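All protein chains of the complex are present and in place, except for one that has been dropped.
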Amino acid sequence: MLSPYIPIAIFVVVATGFALFTLVFSGLLHPEKYNKVKLEPYECGIEPLTDARDRYSIRYYLVAMLFVIFDVETVFMFPWAVIFDKLLLFGLIEMLVFIFILVVGYYYAWQKGALEWV
Amino acid sequence: MPPGISASDFYNILPELVLTSGALVVLIVDVLLPKERRGALAWVTLLAIGATLASLVPFRSTHVEVAQGLLAVDQFALFFKVVFLVAAAITVLMSVRYLEIEGASPGEYYFLILCATLGMMIMAGGIDLITIFIGLETMAVSFYILAGFIKPSHRSNEAAVKYFLLGAFSLGILLYGMSLMYGLSGTTNLRVMAAAFAGQETDARLVLAVILVVAGVGFKIAAVPFHMWAPDVYEGAPTPITAFLSVGSKAASFAMLIRIFLEGLPSMGHDWRLLFEALAIITMTVGNIAALTQSNVKRMLAYSSIAHAGYVLIGIVAGTSRGITATLVYLFIYAFMQLGAFAVIVGLRRADVAGEELKDFGGLHARNPFAAFAMLLFMLSLGGIPPTAGFMGKFWLFSAAIDAHYNWLAVIGVLNSAVSLYYYVRIVVFMYVKKEALGSEPATSPTLAVVLGVAVAATLVLGVYPRLLFELADASARTLGAAGVTTSLR
Partner (left out) sequence: MLLLIPLLPLLGFLVNASFGRRVGKAAAAAIACGAMAGSFAVSLLAVWRLVVLPPASRAIVDQVFTWISSGDFTAGFALRLDPLSAVMILVVTGIGSLIHVYSTAYMHEESDAEYARYFSYLNLFAAFMLVLVLGANFLVMFVGWEGVGLCSYLLIGFWYQKQSASDAGKKAFIVNRIGDAGFLLGVLLAFKTFGTVDFQEIAPIAAAIRPETAFGTVSLITLLLFVGAAGKSAQIPLYIWLPDAMEGPTPVSALIHAATMVTAGVYMIGRNAVLFSHAPQTLAIVAAIGVATALMAGTIGLVQNDIKRVLAYSTVSQLGYMFLAMGVGAYSAGIFHLYTHAFFKALLFLGSGAVIHAMGGEQDLRRMGGLKNDLPITYRTFLVGALAIAGVPGLAGFFSKDEILFDTYARGHTLLWAVGMLTSLLTAIYMFRLVFLAFHGDPPAPRATAGAGHVAPSHAAPSHHAAHLHDAPPAMTWVLIALAAGSVLAGYVGVPPVFAGSNWFGRFLEPSFSGAVVHEIPESPSLEGTLMVVSTFVAMSGIGIGMYFFKNHPRAADAVAERFPGVRNLLLNKYYVDEMYDASIVQPIRIVSEDVLWKAVDVRVIDGAVNGVGETVGSLSERLRRMQSGSVRTYAASVFLGVVLILGYYLWR
């Protein structure tokens, strides 16, 4: 019953095993000599000056979220376009309704000033 | 039109369409209205709810499946839709004053309430795991935002984040269970699933699915041990939202529970009845005992609401037609008494006073006799004292349990409601007996008076003349399952 999953199980075991093996094995082999510079996070050669955790303007998130929303909208439109010739008028109306709801949201966000910087 | 969809499908989801359009209108009106006239938004929202209620009228005796079994339009769904819409309307009325005091702009608040209601309506009608899930998420996401709506309040923020994180976690569990159900039956339609599982031997994987779904649903109805979010979220969220959460969300989750287990998994009845029986006992007991020592009334009502989930589960465990009737009746009655109690708390909220501590109720009788009387009635009703509606609901639940040979469940239920009276009466003592804690009158507003009036009337009328409600609930319970097919009720 479960036989189709056996390869997957083997895969999981091998993958985990490999990761563990490399970590453990290199840990056993390598010399342990630490200093401050060595322990710093690797950042393209530029010395880290401050804590990585910092505040961002809330606007970044807003823009990002708006982007995701309209991005997903497009994702929906691709498959719709592919079978458009089978859905015909019904499909067109459906998509218009869908876009209309999004436009209402877009209009709301716009009027609320979500698109303005500062 | 593509195969499988017809024009009648769109007609059958007319109430949902009306509500969606209403929500969009609210959103647009919000930005069109000048800032100082945003209060009018509440009336637009009420209009949308009213229109949706009116659009339910043609479906009084419809019994069909929409879009090849995605949604069921039957009296069972109708019953719940009425509960949700009434609860939403009362919540909106309560919110008018609350938002004023908090100084929050209504904005998307009302829109989100309508969205949550839409989600609940879909949950109640859903007979397909996908539809139920979409409804659940529509509701839950709206509530995540609403719980944190009072942005300057830390408690409100904390409530939202906690609710969101734990909600997502429990949703994962629920989805895992659902996916197992799908995997084992090859369908997401609950009725097809029931047929697929019928007569099958108990499968350990199906048991696992049942456990996971019970846990996921248990979280939504705040059954112990999946309840820990409830007190924090109820305490922190804006009071009207707490009220709506404890009434609407709970009722919707029970509708979902009944659909999934009674329609989809009748063959596993033995297992999930056992689980719910244990949950009911623990939930009632822990909820009531924890409520005993609370000094914050919102938190106390949160624990009381947990205990009530336990009572309602009794009807599900009984699983008979009478049990389901009792469940529906109780949820309907519970909506009014719980919303009413929260409305009193809203009334006590003033700019300088939270109005949710027990001491804030001190001497309320002297300051506002009507509010005190209303609260007295709600407390008695929650405690199950006749002639209030709460007694009728409890009586029917317990008698359903005894009727289905769950004698001990009824005994524990009765004992628990005896214990619960202790903390309900504590509020009454503070209102009628203690000296005034605050010098001034609680502010009243016409909308709040309407809410209290409606809730008081319902609590009394349904206690004295519950016949119509019983008949409606009975008829609704009997429409479970596909038309023409005997229901899975025992």
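For clarity, chains are labelled A and B in written order, and residue numbers in each chain start from 1.
What we mean here is this: contacts are C-beta pairs under 8 Å (C-beta built on N, C-alpha and C of every residue); 3 or more make two chains touch, one makes a residue touch a chain.
Given the structure is predicted, the values throughout are model-derived calculations rather than measurements.
Among B:Ile13, B:Ile316 or B:Ala410, only B:Ala410 touches the chain that is left out of the view. Here the missing chain is touched by one residue of B:Ala215, B:Ala251 or B:Leu265, and it is B:Ala215. Residues 154-155, 157-158, 161-162, 165-166, 169-170, 173, 207-208, 211-212, 214-215, 218-219, 225-226, 228-229, 231-232, 236, 275, 286, 289-290, 292-294, 321-322, 325, 380, 385-387, 391-392, 395-396, 398-399, 402-403, 407, 410-411, 414-415, 417-419, 421-422, 425, 429, 432-435, 464-467, 470-471, 473-474 of chain B touch the missing chain (whole complex, contact as defined above).
One rule holds in what follows: only the chains that are shown with their structure count from here on.
Per the touch definition, chain A reaches chain B in the complex via residues 86-87, 90-91, 101, 104-105, 107-108, 111-112.
Per the touch definition, chain B reaches chain A in the complex via residues 1-2, 5, 24, 27-28, 30-31, 107-108.
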